[in-house]
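With one protein chain held back, the other chains of the complex are shown just where they sit.
Which chain is which? They are A, B and C, in the order written, and residues in each are numbered from 1.
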Amino acid sequence: MYSEKVMELFMNPINAGKMENPDGVGEVGNPRCGDIMKIYLRIKDERIDDVSFETFGCASAIASSSMVTEMVKGLTIDEALAISNKDVVKALGGLPPQKIHCSLLAEEGIQAAIEDYRSKQRAKTEAKA
Amino acid sequence: MYSEKVMELFMNPINAGKMENPDGVGEVGNPRCGDIMKIYLRIKDERIDDVSFETFGCASAIASSSMVTEMVKGLTIDEALAISNKDVVKALGGLPPQKIHCSLLAEEGIQAAIEDYRSKQRAKTEAKA
Amino acid sequence: MTERHVYMDHSATTAVDGAVLEAMLPYFSDRYGNPNSLHLWGREARKGVNAARDQVASLLGAESSEIIFTGGGSEADNLAIKGFTFTHREKGRHVITTAVEHHAVLDSFKWLKKEGFEITILPVDETGMVRISDLEGAMREDTILVSMMFANNEVGTIQPVAGAAKICRDRGVAFHVDGVQAVGHIPVDVRELGIDMLTMSAHKMYGPKGVGVLYVRNGVKLEPIVHGGGQEHGLRSGTENTAGIVGFGAAAELAARRLADGSIKEEVRLRDLLIDSVTTSIEDVFLTGHRTKRLPFHASISVGSLEGESMLLRLDAAGIGASSGSACTSGSLEPSYVLLAMGLSHEAAHGSLRLTLGKDTSEEDIVYVAENLKRVVTGLRALSPLWKNRG
Partner (left out) sequence: MTERHVYMDHSATTAVDGAVLEAMLPYFSDRYGNPNSLHLWGREARKGVNAARDQVASLLGAESSEIIFTGGGSEADNLAIKGFTFTHREKGRHVITTAVEHHAVLDSFKWLKKEGFEITILPVDETGMVRISDLEGAMREDTILVSMMFANNEVGTIQPVAGAAKICRDRGVAFHVDGVQAVGHIPVDVRELGIDMLTMSAHKMYGPKGVGVLYVRNGVKLEPIVHGGGQEHGLRSGTENTAGIVGFGAAAELAARRLADGSIKEEVRLRDLLIDSVTTSIEDVFLTGHRTKRLPFHASISVGSLEGESMLLRLDAAGIGASSGSACTSGSLEPSYVLLAMGLSHEAAHGSLRLTLGKDTSEEDIVYVAENLKRVVTGLRALSPLWKNRG
């Protein structure tokens, strides 16, 4: 059912765990649907310096979040925003049709975390001004 | 499906075959239904001295005719007329429900042959008279 | 007891082939998972079912997604006929079939009649064949389904399926074919023929009993007759009969090989040897069904002045398994409706005998059967008032 890559990241996820004092946090999904992803970002010079995730959900949700964090690591924010769920699916070696929504959550999770970072930046800039 | 006795009489029927110059002949059934029995009688002193049959039909029809001929052999005509299809079924060790009609044909075959004998007797008596 | 055993009733059912059984065995107690389970056991079972679906599809020239496994040929016939008409009943209420179909088809049509459909039953000629012109004439504006068998179980006659398919296609009418006797024994390509639905049964082609297939062309919509967990694309719910399905797949592969390697030619040779020897060596015997457009393994005759069951049981005593369309073998009072529809008299229908060969039938078997049949017929005719009457 799942590709080898999905199983590998599900069994031994990379970038898993909570981050202390992140620069941005995004949480998407809800427990009703059985999927929640929380993405933590550390940003340095508009680049993603570190990233981690916590996920409640199925194997493909866990693998998708692990994969997307691995993909955005080191990218500029704009580069990270350009990552689509299709890129995640491709990097995972495919997902079953009914699991594609997990990759969408991953895309949205990154976007939400970046959005959070930016709104915090705006707040800081405003505070300085 | 069939009792041993039925199979025995079907495989090696007793009293089978046409009789030359019988005193009475009865034919019952029709080819449409797949059953015809022809019973031949030789009568001596109002007793059945010899009897044979020809049957077109299934195993139970053949066994029933063979059995009924064996049962009436040596009986008086009245005794033979008293043989019912139930006696035949019993002597055969039973018949499947859908085959009971074969035993009825056997009973009717004997009756028809005796009827034929009697009508011939009446004709002879009348001719004498 | 007899020493030799010759099974000549392959139209009734066949033995599971050794290789087929071998393929099935692991699915009982080793790969026993439910194919719908996520774990190892389930995945193993799913793999077996998927492979079998591919094998069956390949035999028919179909796509795997078009193969629906059912609990037998009868169920597949019922699913095709009831499932299709239930879904499309608003489009029209007229359906067509033939007088020589299997009961699974005819009784589904009877049920449709009770449910308010109008049914037309096409006659057949003296060889058991439907006339294409009759089908054309029966087509109406509100006809939604035609069901016709590929080949007849009692007399082996092969119907003009390609012609019928074309007529249906031209008119946009769905076409179901009961291929139970034909598939695996003669080439059947659903795309080439233009068939919308096709019924198969594993046990008629050296697979196990209790598993059938309905081929449903992609795009054809059906209502299931067994609702539930949604297996088989929702068309046949219930935990998959994995071993049976795997067996069907293996049987399909075996059939494809036999269709390719010339086995069928040899089967036809033995069939014709049997037909020729019994019709020439025994008086007053004639072939029923079509002489050439018939199943390669199928010989059916009528024996004058005799009734079928009596022949069967005497052949059985000689170790030979055969069948008959006589009323006496069915528990009904009427002999085979198929033979009567072909215009046979009741007497001739009562005297019918079907001898159907298998892949392991040998020439010695044929000789043995022909000899014993002659002996049996002679013996029984000595008892028959009909025979002597004529003599």
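Some observations on this one:
Just so it is clear, a contact is a pair of C-beta atoms (placed from the backbone, for glycine too) under 8 Å apart; a residue touches a chain by one contact, two chains touch by 3 or more.
Bear in mind the structure is a predicted one, so any value in this text is a computation, not a measurement.
Within the whole complex, touches from the chain that is not shown fall on A, C.
Within the complete assembly, C:9 is the residue of C:9, C:154 or C:365 that touches the hidden chain. Contact with the omitted chain, checked across C:65, C:133 or C:239, is made by C:239. Take chain A: the residues that touch the chain left off the picture are 2, 7, 10-11, 13, 16-18, 27, 31-38, 53-59, 61-62, 98. Residues of chain C that touch the chain left out of view are 5, 7, 9, 12-18, 21, 24, 28-30, 32-34, 36-42, 70-75, 77-78, 102-104, 107-108, 110-111, 201, 203, 208-212, 225-230, 237-244, 309, 312-313, 315-316, 319-323, 329.
By definition in this document, only the chains that are shown with their structure count from here on.
Among all pairs of chains, B-C has the largest number of C-beta pairs in contact.
In this assembly, the C-alpha centroid of chain B lies 41 Å from the C-alpha centroid of chain C. In this assembly, the C-alpha centroid of chain A lies 58 Å from the C-alpha centroid of chain C.
Counting partner chains per residue, chain A shows two or more touched chains at no residue at all.
Residue numbers of chain C whose C-beta contacts span two or more other chains: none are found.
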